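Shown next, in structure tokens, is the structure this report addresses.
Only a part of the assembly is drawn; its chains keep their places, and the rest are absent.
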Amino acid sequence: MLTKPAFGRLRVGVVQFPGSNCDDDCLDVLRRHYEMDASKIWHQETSLPKLDALILPGGFSFGDYLRSGALAARAPIMESIKSFAARGGRILGICNGFQILTESGLLPGALLHNSSQKFICTHTKIKSPQGPVLKIPIAHAEGRFWIDEEGLRRLDDLDLIAYRYCADDGRVSVEVNPNGSVANIAGVYSKDKKILGMMPHPERATDMLMGGSSDGITVLNDFLQRI
Amino acid sequence: MSSIAFPKMTQRVTKPPLINVADKDQLSALLKRHKISTDEFDKILSATGRAPTLAELGVFSAMWSEHCSYKSSRIHLRRFPTKGPKVVVGPGENAGVVELEGDLCVAFKMESHNHPSFIEPYQGAATGVGGILRDVFCMGARPVANLNCLRFGARSHHKTPTLVAGVVKGIGDYGNCVGIPTVGGSVSFDETYNGNCLVNAMTVGLIHKNKIFKGYATGIGNLVVYVGSATGRDGIHGATMASDSFEDTAGASKTTIQVGDPFAEKLLMEATLEVLEKGLVVGIQDMGAAGLTSSSFEMAGRAGNGVYINLDHVPTRSANMTAYEIMLSESQERMLMVIEPGKWTELQGVLKKWQLSHAVIGEVTDTGRMQIDAKGVLEIDLPVAPLTDEAPVYERRMALRRSACDESSPLKKLRERLSSDSGYALDLYKKMIVDVGSKKQIIQQFDRHVGGKTVFDSERGGAAVIWIRSRDTTHKPFLGLAITAGCNERRVKNSPLIGASEAVRDCARAIIAAGGLPIAVTDCLNFGNAEDAEVMREFSDSVDGIAEACQQLGTPVVSGNVSLYNATGATSIFPTPMIGMVGKMDDVRKAVPATVESGQDLLICTITARSAGNSSLAASLAAKNANISPIEGAITAIDWMEEKKSHEAIYSLQKSGYLVAARAAGEGGIGLAAFKMAVNSVRLGASLEILTSDVSEFFGEGATAFLVAIKPENLRAARNIAEQSQVSLKSAATISRLGQLEANRRFGVIKTCFGPISTEDLLASFEAFMPVGTT
Amino acid sequence: MDFEVLVQLKAEVLDPEARAIKDTLIAHGTTSIQSITIAKRYVVSIENNDPHPEEKIKKIADKYLANPVSQTYSIKRLGE
């Protein structure tokens, strides 16, 4: 496992679309916690600087009009992001970032309106197959992960389900599914596991003062460590 | 090209048609539609020196409207204390600004959007949030928190469910998208609001003292720039112009509802903050109520200059818009900027980056007049001052409301029944709990965490706590804000003077309970018909009550808003002076929550000033739920000496580190406050036992200042500390971990002197707070 | 019996979504788009033995599907 200063040498870019609103929050964690020299990348850029990883932050890119993430997924910068991915670059999409990744086909499935039909902001517990139960908040209106049965089987077989919503004790059940996601899925990996998309906001749980959880650091460490 | 000179209109094709003042019938219809009195029209004539054009009449109507001119309230508002060592910008600007630490300041304001929200709850509430955000960011402040105070009619009223669903979704969708956390507020239901719901939105932003921008159209020859969404026929003020003889010029259009576009707002906010940071503008103001009219007149008025505008350059969304329509449109997400010509190119660069339409539409002149051309016609040519500083001011008639004859008898009966009939008391207690309700269904629709600064939000009850958390190292690293807003309208109805003071005091208590130091106040004064003498007396008394409390607490009023005519037929709403307060937190790590979140054993104690007034059932939540109108019964004036002692006690207790939780005792007496404090631990399986058996203490409001939760072993020490401030600290309830016997219960139990309560059902009704409705 | 209910914003009411889609399409280089409007299309299927299906669908549209303040609607019976 890399140590904090080693993380600090990573070059991570945070992509800013019009309507992104967690870009500064992500940058803040990278700079404050990891002491990285992270920077924003404007959506109209057509090439990326030299980077180790990219974060697509949360927010309402292009107002979430059409479908959330849909218009951003077709923005000029996405071509370079796709080639970055093709070269094996690491990408983390959080909330709206996750929606952009599914809309652009970089991740499987789709994110639909919550089954409650309402925006939901709450603390959830999530869990990776082997990892501990983590307390991370969500805040979205379109976070219901959907994929057809075959797709779900593939995710399962290839171990690509990154996080599921679970109870305090780690059990996965419908009662703790906040948005109606298939199989309580909160986050998934791409086939090569280099791209991660998740609805919960790890950057909003990086200090005990923020709603009493710093579990987001575990999520970010895990992502950065794979670089 | 590094600068641009505005192309002036040189050739005017025709003269504008003037209103025919000789046709008395037509004139009076026109004036009625514009809500202009004959006296006011005489003033218009003497200001213009001729008959006005239709567009000019529209401008007068808008600028002299209650909303823009504060004509009925102005003489009263002067009584507010507005100065203080921390005040940087007081009332009169887009938002008030107070110093937090060093150069770091807080800008904040509250504003009403009651009427539009009643007509179209979703868009009404959404555009209300948009408007208040612009008021704050157009000064250069970055918004860090939103709050909202809502009042709806009775839960059982047929309109209520749709209004609640629409308003809450509207607030959420707008604030969430712009990315400002909604961290607090207040909400209640009462039949007084059946025909007039209240939607008051508040925004708090951070700003540096030397980077505060104001709405001044200074510098002759500077350019007037329009920025943001195109203008449509949205929410055009006053009546539509269907007057026969003016059909040709007025375009006889229908006004359409205002639709908010939070995406456009987010872009406008980023662009505005960037433009201000780069110092590219001299003056700036958002186009809020009365749109281009109020922004241009007010900017000119403040600077004592004139402005020339050519409306042909204004980006419009609809075809063939008339001068009248463009000037009075309330299309959302628009800003008016005044810039030096040399800054145009750089400004354009920023605006293009944020995809905002923009146009130079005029320039600052030395005429002291507003001159507006459209399609070759000088549609408006008016002196600025009569519309701004010299707008009419009224001293409306006032009369004291006659009070009910035998004030105390229903209350006496209630007290007796509560003391003798424990089944009734228990039922009333449960009713109160359900009436107040968990706000979960509302607050879950609000993003409370975006920005990464939220320490306590509505989830923990009480005041919200925001951690400044900037990269700027000139202030303390854990510096923060405590913010709260609300008002207990039943108590104001009971006594406007005392009730309004209490609203300020209760905000201060919430902030102090969280560990903050109150700094300043904003308000939103929602009242009924200003031409009803009793309403005006309520208004005046409320102003005095707020003024008194602000004086006592050292928290000046730095911004605010008045909403009159919240009335249906002859019935006005309860006087509802909503108060928003901002406090300073030196160290957010020491913030004290208002709720207990764990199953540990704790004592809940009351903090009561020794000579505090008696607990009173008058206008209390108990009375409301027993269907006793708040007009009956009396509340006692605040003893500020004693009040301050209780504040001192809380500060000392905080320093000692004994406080696990603290909250203002507020509405619903000790019974409700203890429930609110413990409900989350009851959910986790702990039990709450309320020890108080005195009905007045249990249900009554007024005597107890705070409730604090401490570890049982600290009781004695805590009591000593309280006594040093000459207040008493008494245990009133216990929270205990579940015992063996109750281990398989899902929730803990609540025990009261009236008997135990089955929490399963109670919590279900408590959480089923919102009347179900669709948007 | 199937009815189509088309619900649309009143003319001249701002539709920020339609505008954003149009602007983005143009910004991404799609040419010759004149306008985009968006409506919601409900297909409500009512049992054949209902005595007054037309009245019923009108009531549903009025009360549940359209907001009279900002929207208009039209009803069409879909081919058998």
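Per-chain numbering from 1; labels A, B and C assigned in written order.
Going forward, a residue touches a chain if its C-beta (ideal position, glycine included) is under 8 Å from a C-beta of that chain, and two chains touch if they have at least 3 such contacts.
None of the values given here were measured: they were computed from a predicted structure.
Novice: Can you give me the copy-number formula for the whole complex, using the labels shown?
Specialist: Whole-complex stoichiometry, label by label: A x1, B x1, C x2.
Note that only the chains that are shown with their structure count from here on.
Novice: Calculate how many whole Å lie between the centre of subunit A and the centre of subunit B, each centre taken as the average of the chain's C-alpha atoms.
Specialist: Computed from C-alpha means, the inter-chain centre distance equals 35 Å.
Novice: Listing for subunit C: what residues touch at least two other chains?
Specialist: Correct list: 16, 20.
Novice: Could you list the positions in subunit A whose residues touch two or more of the other chains?
Specialist: In subunit A, the residues touching two or more other chains are 62-63, 65.
Novice: Once bound in the complex, which stretches of subunit C touch subunit A?
Specialist: 16-17, 20-21, 24, 28
Novice: Contact residues on subunit C for subunit B in the complex?
Specialist: It comes out as residues 10, 12-16, 19-20, 23, 27, 64, 67, 69-70.
Novice: List the residues on subunit A that touch subunit B in their complex, please.
Specialist: Touch list, subunit A to subunit B: 18-19, 21-22, 24-25, 28-29, 31, 58-60, 62-65, 118-122, 137, 139, 141, 201, 203-204, 206, 209-211.
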